[in-house]
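Of the protein chains in this complex, all but one are displayed in their positions.
On to chain A.
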Amino acid sequence: MTATVDAPRGDTTPAPRHPLAPRSPKGPKRRRAKGALTPWMMLAPGIVLFTVFMAAPIFYTLALSFQKEQVKGLGLGGDSRTREFAGLENYVSTFSDPEFLASVGRVLVYGLILVPTMLGLALLFALLLDARRTGAKGFSRVSIFLPYAVPAVISSLLWGFLYLPAVSPFYWIFEQLGWDDVPSLLSPGLVIFAIANIGLWGGVGFNMIVMYTSLKAVPSDIYEAARIDGASEVQIAWRIKVPIIMPALIMTALFSMIATLQVFAEPMTLRPLTNSLSTSWSPLMFVYRDAFTRDDIYSAAATSIIIALATFAISFLFLRVVQRRAFGQED
């Protein structure tokens, strides 16, 4: 690396420089251009990935949602199909479909059952694991977390077997106990609990780990101070630990709500086992049915956009409401 190679043309300064050192003061324009480019180059991988795998599909979905396919006559043969601009037709048909509204209603009930139960249990387990006198922490943590590692389809299949009276060991035990009339969890009124139970089983571990990790980050001198002041373990948990990890609780609540709106694998896997689940039980099943069973990707695209916007709106509202309460003092 010599000055003759490195120095710009016409630069008379003979001193050798480090290649990364600022260049000659005679080229400020060039330096600024290069400097301005650097952050973009660093961002490029992210921008490219986002554009190709997020933005482009979203815009394509948006474009599809305003179109429809029309056939002529019998619709047989290649020339009988045309794509047309549909305006808001697909959106109107989604909103006016009672099945879609019913699926939204079902998922809201499902969320009301699942999210409080799941977060409550996760918080309880996290606090118990964090308590001073708890033993076998590593083992307990792993065994609570393990169900999260089981894919939803697999866990739904396993639970499906446990729910079916003829093949379930539970129902065999009930029979031995003389309880003949235990209703099947797959019957129409109870199937929502059957699905919520699968979500609960898989979800508690993940949320517990998030909460437990943020509990671990709390400096222990706060607890010591509380103990000196005479606080019991329960009081420490309720008055100190829970408020401190409030951001983690809010984050897990938000993630859980979004996951709830997107419930798909569990009802989809259980559906063939029972008469209680329709092909449009949840909003995403509704989308799947339109796209792949009815072969109408345009309606499915419109419904997807609606679900995405609703998810965004609910997340935003939730954050607005709780942020003021949780982080109010900090701002």
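We take it that contacts are C-beta pairs under 8 Å (C-beta built on N, C-alpha and C of every residue); 3 or more make two chains touch, one makes a residue touch a chain; residues count from 1.
The rule is short, and it goes like this: contacts and distances are computed from a predicted model.
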Can you pick, from "Extracellular solute-binding protein", "Formylmethanofuran--tetrahydromethanopterin formyltransferase", "FIST C-terminal domain-containing protein" or "Copper-exporting P-type ATPase A", the UniProt name of the chain not shown?
"Extracellular solute-binding protein"
Missing-chain contact, candidates A:41, A:166 or A:228, resolves to A:166
In the whole complex, what residues of chain A lie against the chain that is missing from view?
47, 50-52, 55-56, 58-60, 63, 69-78, 80-81, 93, 160-161, 164-167, 187-188, 272-280, 289, 292-297
